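Here is the structure we will look at, set down as structure tokens.
Left out: one protein chain. Kept in place: all the others.
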Amino acid sequence: MSRMVAYMGPTVPLHRIVFDPPHNLLEQARHPREMTYADFNADGFGVGWYAADGNPACYTMDVPIWHDLNLQPLARSLESDLWLAAVHHAREPFTWSRADAQPFCDDELLFVHNGFLAEFAATMRQDLRAFISPEIETSIEGRSDSEHIFGLLRHLLASDPELNMETAIGQTYELIEEWLYDRTALVNVLISDGERIFAGRHAINADCPTLYYTTDDEAFPDGQLIASEPLTESGVWQPVPEDHLLVLDPEEPPELLAL
Amino acid sequence: MSRMVAYMGPTVPLHRIVFDPPHNLLEQARHPREMTYADFNADGFGVGWYAADGNPACYTMDVPIWHDLNLQPLARSLESDLWLAAVHHAREPFTWSRADAQPFCDDELLFVHNGFLAEFAATMRQDLRAFISPEIETSIEGRSDSEHIFGLLRHLLASDPELNMETAIGQTYELIEEWLYDRTALVNVLISDGERIFAGRHAINADCPTLYYTTDDEAFPDGQLIASEPLTESGVWQPVPEDHLLVLDPEEPPELLAL
Amino acid sequence: MSRMVAYMGPTVPLHRIVFDPPHNLLEQARHPREMTYADFNADGFGVGWYAADGNPACYTMDVPIWHDLNLQPLARSLESDLWLAAVHHAREPFTWSRADAQPFCDDELLFVHNGFLAEFAATMRQDLRAFISPEIETSIEGRSDSEHIFGLLRHLLASDPELNMETAIGQTYELIEEWLYDRTALVNVLISDGERIFAGRHAINADCPTLYYTTDDEAFPDGQLIASEPLTESGVWQPVPEDHLLVLDPEEPPELLAL
Partner (left out) sequence: MSRMVAYMGPTVPLHRIVFDPPHNLLEQARHPREMTYADFNADGFGVGWYAADGNPACYTMDVPIWHDLNLQPLARSLESDLWLAAVHHAREPFTWSRADAQPFCDDELLFVHNGFLAEFAATMRQDLRAFISPEIETSIEGRSDSEHIFGLLRHLLASDPELNMETAIGQTYELIEEWLYDRTALVNVLISDGERIFAGRHAINADCPTLYYTTDDEAFPDGQLIASEPLTESGVWQPVPEDHLLVLDPEEPPELLAL
């Protein structure tokens, strides 16, 4: 389980997301308010952005976010007009590793998953790995359900150049449901292609984890944000409806699509 | 702040302390019941024992105890008739380091502190470092209040070969109180010289953290234990009285001394 | 690439292998004498043994062996009549992770590999993963060639309860050669089932890495040892012949089998 944050808008340094708001990512790690499967997020964290060369970049660590002495100088120095970030609570902490810290990235996309696929390793993992291309299968570094979901999405996109992201996310959810039988899945995701941010709020045989967004928080002028829990007390955050996909575009109003 | 455990009795593998009891050290890290200054202990941990050569040995890590993949094989393999262990919550997490993980040891002693000395770095630290011998001052690796308390105790013992441990602990508390002025100190400690275990429950200008002991828990036949929170539900754990020093000796009944 | 050590004989503490000999494992990490593909081994290390419960236990780290402050107290405290140990130089250091540090173990075996399978991820990996059972495939934590070789060996042993270790190792080498086409493989291995130690010295389309053994080193009375480089200067170490399998048994003289 995780707490996730996404930002799109004017270029801001990382500390504006991680440290400055009253209920910032660090606070959501230490004192989350709306987590149902964990009390804190001490197993790792990460941030993702697009570098000057236009490619995704990720900084991930397998320690509590408040342990990382480098985060403060980096948060004063790294700037971007698009951020994804997460703090993690491992369901199986003794097998958690650095390779499980998110965001994940490939050559184009940033990806964060909050939730879990019940009994993943014993069940769906085989089907999923057999379904995706060898190139993508080989590129999976860890053993988390989250990285495999990202692999599945990448496979769908790579298999059909015409496929748009909204449909690919929908198909990903469908395949998960098919392979899941009657087990439980919590599958909130944040995805970016560098232009837009896609946020899915979805669960199967369970309640959806929380997910909020705002385009009107005075702490982030002209910014659009998504977060597991509102970063501020400003009251302008609203929930993403359950089983919906939210699309943020710098030039368009937020779009909500039923899954 | 920390949760601490000490064991003395028949030789047992480490997992008997860390993993087996219902409210084991791992549980006290993730879900402590009686901590007033923190909700969990994710900043580091350690265990101490006496090696076959008779000298203290410590294994310490600056990660959550549930993150350490090596702990399970070690807990099946390391055996001792005397254990000290702790899990930590750092009050200033961004300056926490491996050197702050406890137990501390020197050539003879094992030491764990649960609590804090308020405003330590800005106040008492200078007095304390000036008071102790250069050899001990130089040997202090980190900057924690806890390691300095251990340094002070070691200095008192080294300065007077006639001084017994009970008196040295009492003098340590007195010096802390003197240098503390009207600030707050929580100073529960566990100390062993390889023969006995000394457990101080003490605070100045504050309530004492909890500390329990038992000599009659059927989960640990013939064992004597001390812990911040009882490891079992057996009902035989009793509190160390506030401002008292408990002395466990393998050949004697537990002794309680008023501080 | 790695430097490997195995010991069988009277119970000894770990420091006898890692720290005490003049050309101990730490020295072989910092100043190896007979490595052809690397100058030092700073990417990780590990030790394996059998715990009191009879099951394998491994302690592995992804830091230089000389960085691990816990190793000294552990080396004074852990004792065994059978040790496997290794220090590693990663061929692709930026993708190296904790999951690649050896020994590997399952419920019965300890395993160390020194060498590499050229272009493993791009070629043989798919064949190998398809060949082995889903249970073993799922249990592979990292992406190293070494862990996959161990997976292949485990699969062969699990598939045929009649298969003895010598034959299983031979079949493993044959399958690797088959999947390798004309590429290069260096495949020195150390394996134990808790009773015996098997040491393969083998390469395909390349020279074999060095591997030595002794049953008569006065620094290890009644001990039998295998190592990439002799631990002592005593002159009683002799090379395992190229393309041979050495079997150490506590009750039998060393046996050399041509591969």
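Note that the chains take the letters A, B and C in the order they are written out, and that residue 1 is the start of every chain.
What we mean here is this: a contact is a pair of C-beta atoms (placed from the backbone, for glycine too) under 8 Å apart; a residue touches a chain by one contact, two chains touch by 3 or more.
Being a predicted model, the structure only gives us computed values, none of them experimental.
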Which one, A:Ser77, A:Asn205 or A:Gln238, makes contact with the chain that was left out? A:Ser77
Could you tell me which of C:Gln72, C:Gln126 or C:Ser139 touches the chain that is not displayed? C:Gln72
Considering the complete complex, identify which of A:Cys58, A:Ala121, A:Ala219 or A:Val247 is in touch with the unshown chain. A:Cys58
Determine and list the chain C residues touching the chain excluded from the picture. 30-31, 39-40, 42-43, 62-64, 66-67, 69, 72, 93-96
Positions on chain B contacted by the hidden chain, ascending: 95, 97-99, 121-122, 125-126, 134, 138, 141, 143
With the missing chain put back, which residues of chain A would touch it? List them for me. 13, 49, 51-53, 55, 57-61, 69-70, 73-74, 76-79, 98
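Everything below uses one rule, namely that only the chains that are shown with their structure count from here on.
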How would the chain B/chain C interface be labelled, same or different, where same requires over half of its residue numbers to be shared? same
May I ask which two chains are joined by the most contacting C-beta pairs? B-C
With centres defined as the mean C-alpha position, give me the chain B-chain C separation in Å. 39
Check: chain B positions touching at least 2 other chains come out as 69
